[in-house]
Structures are given as C-alpha cells and as structure tokens.
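See structure below.
Of the protein chains in this complex, one is absent; all others appear in place.
Order as written gives the chain letters A and B; numbering starts at 1 within each chain.
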Amino acid sequence: MSTSASTGEIGTLVLPSTGARKSAVYLYPCIATIVLFIVWEIATRYGNISPLILPPPTEIFATAVAKFPVLVRMSLVTSYEFVLGFILAAVVGLPLGALIVYARPVEMTLYPMLVAFQTIPKAAIAPVFIVWLGTGITSKILIAFAISFFPIVIDTIIGLRSTQPETIYVVRAMGGTAFQVFWHVRLPNALPAIFGGLKVASTLAVIGAIVGEFVSSDSGIGYLLLVANGELDTRLVFACVLVLTVLGLVFFFIIDAFERVFVRWHVSARQADLAATGSN
Amino acid sequence: MQGPTGKSSASTSRRKFLTTGTAAGFAFAAGVRPRPARAATEKILFQLDWIPFGRHTPYYAALENGFYSEKGLEVTIAQGRSTIQGIRTLVAGQSQFIFQDIAVMLSVRATEGAKIRSLACMYQRTPHTLFYIKNNGINQPKDIEGKKIAFTPGDSPRRMFPAFAKASGIDESKVSWLSVDPNSKNAVLLNHQAEGMVTYIFTLPVLQKSAQGGDQVGAFVYGDYGADFYSNGIGAMEEYIKEKPEVTRNFVQATMKGLKFTLDHPKEAVGMLKNHQPQLDEEVALQEIEILRNISNAKNLKVLGSMTKEKMQETQDLMIKYMDLKSPVALDQAFTNEFLA
Partner (left out) sequence: MRNGLAMKPRLVFDSAEPFVRVAGVDKVFASHGRGALKAVDNVSFEIHAGEFISIVGPSGCGKSTLMMMVSGLTLPSAGEVVIDSKKVTRPYTNLGIVFQRDALLEWRTVLENVLLQADISRLDRKQLRPKAIDLLARAGLSGFEKYYPWELSGGMRQRVAICRALLNDPALLLMDEPFGALDAMTREQMNLDLQRIWTQNRKTVLFITHSISEAVFLSDRIIVMTPRPGRVAADLRIDLPRPRKLAVREATQFGTYVAKIRETFQSFGLLRED
C-alpha cells in the first residue's frame, strides 16, 4: 500500500474538529455581538443620542418582549411569504437551469431574457406587482420569487456544467442512459454550486417579501416596521429589524444544514474542518 | 513643507487644491465652502410633507423668484413621505425647517418631548380627508366600518383619524388598515383594492381625473365632521430658532411671500413649480391652488399664516378628547407669530 506525501494527503481519515475548535465557530461571533451591544448601550445611554434616532438595546429588547405576540404573528406572515417565494424559486429555478444546460434552443431563447429580467430592480416593479396581484400575500410571494430565482438558475447551470467529462464517460461506458448520467454524476456534482445559489436566494427571498410589504400590506414584519416608524416608535422599529435578522439567519442556517447533509464530501466543507484542526 | 502623500494640515492642502482648480469639489466634500467677503449664505434644507404637488407651489415659487436667496438663504426643498418622517429629519438635524402637520407636531412635542415650534400655518383648516368611491355602499363616514382604508404609515390623516372617527361616530376597531407606499396610494383606491383612502383634500382633483370607468370620488373632510384643527405649517426646533433668529425670520417671511405670490399669480407660480416637477399636470395643480386659497384663509385672519392661541388650544383639546393625549403641553412655547410680520 503506497501513500503519497507530496500533496499532503494522507491515507487515513481526516480527524474531525476537536470540541474546542468547533464551538469556537459559534463562540466568536456571539462574543462579538455581545460586545457590540454593550458598546451600543453605553453610547446611547451616555452619549447625546436621541432615542428617536437610536434607542439603547435594552429598551429594544424590552419592547420586543412586550410586543412578543404581535411580533410572532407578523413573523409568521412574513415567513410564510418568503418561504413560499423561495420554494417557488427553487421549484422553478432548478429544472429551468437543468433545461438550459440540456437544451441549446432553450438556452438561446431563455437565457438573455432571464438576464434582462434580472437587471430590472424588483423594488421598482414591486408596485406593478401590487397593482396586478393585489395587496395580499400573493404579491409578496411572487416578488420574493422574482427576486430570488435567478441565482438559483445560474448556479444550477454552473454546477451542472462543471462536471468532469471522464466521469460521464465512465457511466456511459457502463451503459448508462442520459438520465443516469444526470442522476448519478451531473446532479450530485452540481450540488455544491446549487446550494450556493440556494443560500443567496434565501436572503433575497426575505428582502423580496419585505419590499412587497413596504409597497402595500396589512400584516407582516415589514408592515409593522412601517407603522412603528410612522408612530415614531423607534424601539419597535429596531425590534422589527432584530426579528427580521433572526428570521433571515434561521432560514439561512436551515439551508446550510441541508447543505451539510448533502455536500459533506465537497472540498469547501473539508476546508472548514482542516482549518479547524489547524492543519491547513 | 508638504509630504508627497498629502498628509498635511487641512488648510494648506485646501489652498493647494484651490490653486489647481479642484476647490469646489473637494471643499464641498469636506463640508467647507469658500466664503465670500460679504454676509455668508445659510444652507437650509426645507423638508416637505409629501411628494411635491400643486399644493406645494408656494415654496418653489419662493425659490424661483429668489425670495430666499435675496435674504441670503440657500434653500433645498426635499420631498417627504409623511409628517413623521419629516419630523424625524428635523430632530436629527438633517433639516432646518419642515412643512408638517401642526397637530402632529404638537402631539409629538407632548408625547416625545421633541421641542418643535410652529412658525406659520398654511392649512388653517383641516385638509385631512377620507376619500372613497361613490356608489360602493358608502354614503356616510360610519359606512367605512368593516372595510379597508389605505394609508401611509406616519402620515397625519392616519394619526388624526381617531379624532375624526370619534367625532363622526366610526367604531375604529371595525376598520382594517392597509399600509401603502405614497406613490401607490391613489392607485390602490382607484383600483378598488381598498374602499377608503386617507390623505389631504388636495388630492381630489388628481383622483377625479384618474378615476376609472365612471367611478366618482367622494370625500369626507375631517373638519366638516367636527374634527377641525390646524394642519400644515412651518416648524423648526426651538434651539435652532434661539440660535438663528434672523435666519428664521428671513425664511418664514420669504416663504409667506411665496404663498402670497402663488395666490396672486397662480399660473406663473405653477410654471415655476414645473421647472422642478415637470411631470405634474398644470390643470390639476391650478385646482389644488384654489383649494389652498380656501384652506389658507380663516375667519378674522389678519396676517397670512398667523395662528391663534384659541385654535391651538382647540387642536390640543381635540387630541386630548379623541386621541387620549395624556400630557398636554404649555402652548405658549409651541408656536409663535413673531416672525410673520
């Protein structure tokens, strides 16, 4: 049995990160955030900042606690909007990406149109969506969809096209059909890129839902934020921003968790482990 | 001697740049202007309450006629999204004068302690209106119960709605609210996406003009139903007024001059407005000016824009009665007519 020392690969399993290193990944940003909040608190309490402009974090948290039921209710609405918009974007974007890779006529017709559509700022056409689709949830879902599906399509295309040709030859030489080539080779190989697209899309979907709510809405965190703003309740405004941040993070990390399951094997996941064990 | 990296003191580097002719750009960016030997021009940001329409002609007229510049004021007029947003810019020091609803300024003074003082009142009578489409089941204010009203968060018609509701017998809990971006508000009403819409009476001409398929636009003006109060006027922070009384005087008087000019020469004034807002319809703008003429006039009004303690008291009482205003303020500090004459 031979091993190759030149590339630094070893013929044994890469050790999983030790407990200390792994928790550092969570610990560092938590500490940084707490420090940020402390500085913020001190600055607003002892500095000359009007609470109308920037309230202290303790007051923001107090408001969030006091208004908890409303915040939860509104979060559910907004979450529904961006989750559905995102799912729609994935359900449309993934097959569309695959279609563009496999069918050149489709690529030639659709790709330029997609790019053109993408360059239109969705914030600019959101009012048009509202006129067409009404002021209810549907328009928000569709704005979220419209703003988030392009990265999914593009990254799917990139992923599918990044297949090593030899892997395809191997499967074809085994008698594999075009579908089997797709299922066993192209698709798994494309997953890292696809997940990259999904992660970007997840943040965009949240933005889309909020943009829609800002144009016209009667519920949701965006709506609540505007109303709070309109009543000079800056603490509630910041509480809404806080809630939105949390929602966005949770959503992102859910997708990240899926990625960890499906893409454990990819070099990017390995780099994180290697760095953590200090053997870069 | 300057280093090649340019890390010299501000004044020497400034002079250096001046000689190479890039003075204006860099100095402006650094917040410093080359000052001429005579009296310095004061930079003013005048924050409006809304997107500029015909009703805002007086301020553009004042600008174009040079009423501001002849008093040494360099005024920029900024469009707004609501009274509350405007008040925020004032409190944050981004604007020096605002054109906002006086009742709201009063309530903000009472609840938040922001020391805003009203210096003139243009809308002596309440222009706040609940618009609706006629023949849609709504004949009186109370009929809006169970329906949806479009509003923009922070606008004063929404803020003052409780007073109107109580005065006209509407059960507020039965009304549902739809938040709408200022630019989309008219469309939402005209497309029947909401049954009612609150904004100022000035919007009536625009609505009537754009109404679809035979729809007729109706209007319930708050003042007609017992909720009459001082509406928009010029406001500024007390501190600022104390610090710069001359600037304040000059600004207020120039602005009122603009109003007078507009009422006397509406067509010319609208022409000036169109230099800044070319997309506006002239006819509609002139109609708005007629509404303005009506609203800026009050019984026994001696000086254009002046306010009475009586009506200020009425305005505050209205808020105490209908809007649960808990901490009324001493009104003497809340307004002044001293800069008008």
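By our rule, a contact is a pair of C-beta atoms (placed from the backbone, for glycine too) under 8 Å apart; a residue touches a chain by one contact, two chains touch by 3 or more.
Worth saying up front: this structure is predicted, and the values here are computed from it rather than measured.
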Chains in view touching the one left out: A
Contact set of chain A toward the excluded chain (per top definition): 1-4, 6-7, 9-14, 164, 166-167, 169-177, 180, 184-185, 188-189, 191, 263, 265-267, 270
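Keep this in mind: only the chains that are shown with their structure count from here on.
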Whole-Å gap between the CA centroids of chain A and chain B: 40
Residues of chain A defined as touching chain B within the complex: 50, 52-53, 127, 130-131, 134-135, 213-218, 223, 226-232
Residue ranges of chain B in contact with chain A within the complex: 82, 84-85, 87-88, 91-92, 108, 111-112, 114, 148, 150, 152-155, 158-159, 176-181, 183-184, 187-188, 191, 193-194
